[in-house]
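Written out below as structure tokens is the structure these notes cover.
Omission of a single protein chain aside, the complex is shown with its protein chains in their original locations.
Moving on to subunit A:
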């Protein structure tokens, strides 16, 4: 027997995402996946799912969702004032929802993307090894598109019946501020820039422009000038790659980034900080700090260890 989640309103941009469609980048296939991978995984762990299970990425203006049957859910990431039948429910915590109840959202209080996990996950088709929605190619998630009023999303059955609440301690939750510091690994084309460019990158602050979406965040600030031209022979990009346009303005590549690009890349934002950036919105300020690969890996492993413990504890 399938259970369904009824979409009564779609919200601004509500999509099904997992950790992305890897393995096909050499064919130009965009990876997609959750913008804030940390919150996506936490939400899953809190309801006893595996971290790779699909979750619902909800952006700024949330949807209205009606549950058919009793189920455990969890919300992690940006606080969009979630409520069940009008009563506020906590973020970073599992919650028991009764059949017939409605989950809705209000004002975006902190952050802009929230991740809804449902015990048992969303039963959507896996395309090329992933359930992530990639809207431009119309694949993955629910019919390759954002959710709309009238959609009915089948839910998986929870492997374990959970009967207690779980949450993240306050000290374990990220705080999303209007001014963030991002740690970056230099290169691969840092040497294409004038001498002063790195100093500008690390001593001045940049503002997130309205051109900030799942593909990339365009920033504006003091120009990071090239010695000559901005273009390179088309080459592979990475999540967090900081491409710089000929005018010297940075674009940080996010989940829906093209696999290859022709701009020089001055540095790359580290994995753990990309989840924080995914919660920032236009007008927010960004500063950059250099870090070496080994230190970035230490932070990566620390987060991985935390998530693994959370995953095991939930099952």
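Basically, a residue touches a chain if its C-beta (ideal position, glycine included) is under 8 Å from a C-beta of that chain, and two chains touch if they have at least 3 such contacts; residues count from 1.
What we mean here is this: contacts and distances are computed from a predicted model.
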In UniProt, the chain not displayed here, chosen among "Inhibitor of KinA", "Putative membrane protein", "ABC transporter permease" or "Acyl carrier protein", goes by "Inhibitor of KinA"
Out of A:108, A:139 or A:280, the sole contact with the unshown chain comes from A:139
Cross-chain touch to the chain not pictured, restricted to A:89, A:127 or A:215, is A:127
Contact residue for the chain not shown (choose from A:110, A:225 or A:259): A:259
Among A:30, A:58 or A:146, which residue is in contact with the omitted chain in the full complex? A:30
Of the residues in subunit A, which ones touch the absent chain? 22-30, 127-128, 136-137, 139, 184-188, 233-236, 238-241, 258-261, 268-271, 293-294, 296-297, 300-301, 304
